[in-house]
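With one protein chain withheld, the remaining protein chains of the complex are depicted in position.
For reference, chains read A, B and C in written order, and residue numbers begin at 1 within each chain.
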Amino acid sequence: MNYFDYRYRVLYADTDQMGITYYANYLKWFEAARTEYFRALGFPYTECEKKGIYLPVAEAHVNYVAPSTYDDDITVRTSVVEIGNSTLRFEYQAMKAKTQAVIATGYTVHVFVHSVSIHGVNKAMKPCRVPAEIREVVKEYALLKKRCRCK
Amino acid sequence: MNYFDYRYRVLYADTDQMGITYYANYLKWFEAARTEYFRALGFPYTECEKKGIYLPVAEAHVNYVAPSTYDDDITVRTSVVEIGNSTLRFEYQAMKAKTQAVIATGYTVHVFVHSVSIHGVNKAMKPCRVPAEIREVVKEYALLKKRCRCK
Amino acid sequence: MNYFDYRYRVLYADTDQMGITYYANYLKWFEAARTEYFRALGFPYTECEKKGIYLPVAEAHVNYVAPSTYDDDITVRTSVVEIGNSTLRFEYQAMKAKTQAVIATGYTVHVFVHSVSIHGVNKAMKPCRVPAEIREVVKEYALLKKRCRCK
Partner (left out) sequence: MNYFDYRYRVLYADTDQMGITYYANYLKWFEAARTEYFRALGFPYTECEKKGIYLPVAEAHVNYVAPSTYDDDITVRTSVVEIGNSTLRFEYQAMKAKTQAVIATGYTVHVFVHSVSIHGVNKAMKPCRVPAEIREVVKEYALLKKRCRCK
């Protein structure tokens, strides 16, 4: 699976007085999209946290191409496009579900961290290597991508 | 001090496509108001949490009297109106700062809880008594209120 | 249809540092639930607004029965329980989808309003009667409810 399509219905809560989606809310949709992508890959993020591994955001970017409005049926297409020693980079494309017209594109960079304890007390979050099973799936995805040149 | 006035400027983020503040956001303002009230009383809520005591919300209510709009300068007047064995009840009155015209009233009920550990592992949050120093200040406030019949 | 079940997956965005859903976010889920309920009844709310009729919230209430946490699969059961001249009252029951364990109950009261224009200029929102087609469906629902004593 080289990308995942997450569906979302724009809420009143998402809109602002300009009558369009408030710009910060796209980052929430991106979160939901990458969560469902990981679940679909067989690695629900909750499993990561159970092992004491967290995935905070290091960088986020959005290009607002066209507005979305209340009750719009949105698809957020997500994929992992880069994998470093301890980082992942996701890309997103938000589209009107029906027409596939792009409304926003963006990316987020995440760092795998785990809590380091000193004398039995949790002290801080330190970067750690991308877990092997995630690396594997993502590489497989990359190969797939090369082969089929999808997306 | 029998009430605290918290000032807030309505953001674009708060509004919805009806051109008014989205109804859920008043609960965020209420949170900010009770936090600043506690700080002003000398009990910042962060101190509670450092002692392992938390104050989750058990009940929340809002009456929307009149709309508020972008860039409105709002006062949220807050007070503790009831203190139980392990509960506190706050009341709120959101007003246009200039005219004191009421835009919303509401209340929240909170339960003091602390984490209970079994064999050294945190197991669950259990209700606990309102800390003595908070009870004291709140009682004092009640007396004040009787005397001056303020608010 | 005397109630509608809306499914929702709790986001990281919904949680707070207590590790549970922040209390204001239930009101967003309630919004999504009543929107989907109306769509299922055949009256998408967007159709209302196209006719210049809006449905702002006059009152909102939540009882927080048990916490919900990240990635919880939630059902919000919604129904209209009262219909006045210009008002509707919705009730909500948020449950863990699997176990049906209740995590929150609540209600919202809404007022139908339309914009009144003077000399061709929109002046203000004034309450108006509940549109006949909505009243009809809701009454039918009430009869159903009496018959089957569901919910």
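The definition used in the following text is that contacts are C-beta pairs under 8 Å (C-beta built on N, C-alpha and C of every residue); 3 or more make two chains touch, one makes a residue touch a chain.
What you see is a predicted model, and the numbers here were worked out from it, not measured in a lab.
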Residue in contact with the excluded chain [from A:Arg9, A:Lys28, A:His114 or A:Arg135]: A:Lys28
Which residue of C:Tyr3, C:Tyr70, C:Phe90 or C:Tyr107 touches the chain not shown here: C:Tyr70
Those residues of subunit C which, in the complete complex, touch the missing chain: 12-13, 15-20, 22, 24, 69-70
Missing-chain contacts mapped onto subunit B: 9, 11-13, 28, 31-32, 35-36, 44-46, 70-71
Touching residues on subunit A - with respect to the absent chain: 18, 20, 23-25, 27-28, 31, 54, 56-64, 67, 108
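Convention: only the chains that are shown with their structure count from here on.
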Rotational angle, Cα trace of subunit B fitted to subunit C, multiple of 5°: 180
Chain whose Cα mean lies nearest the overall Cα mean: C
Copies subunit C and subunit A - interface residue numbers shared by over half, same or different: same
Whole-Å gap between the CA centroids of subunit B and subunit C: 25
Computed distance of Cα centres, subunit C from subunit A, in Å: 29
Contacts with two or more other chains, residues of subunit C listed in rising order: 28, 31
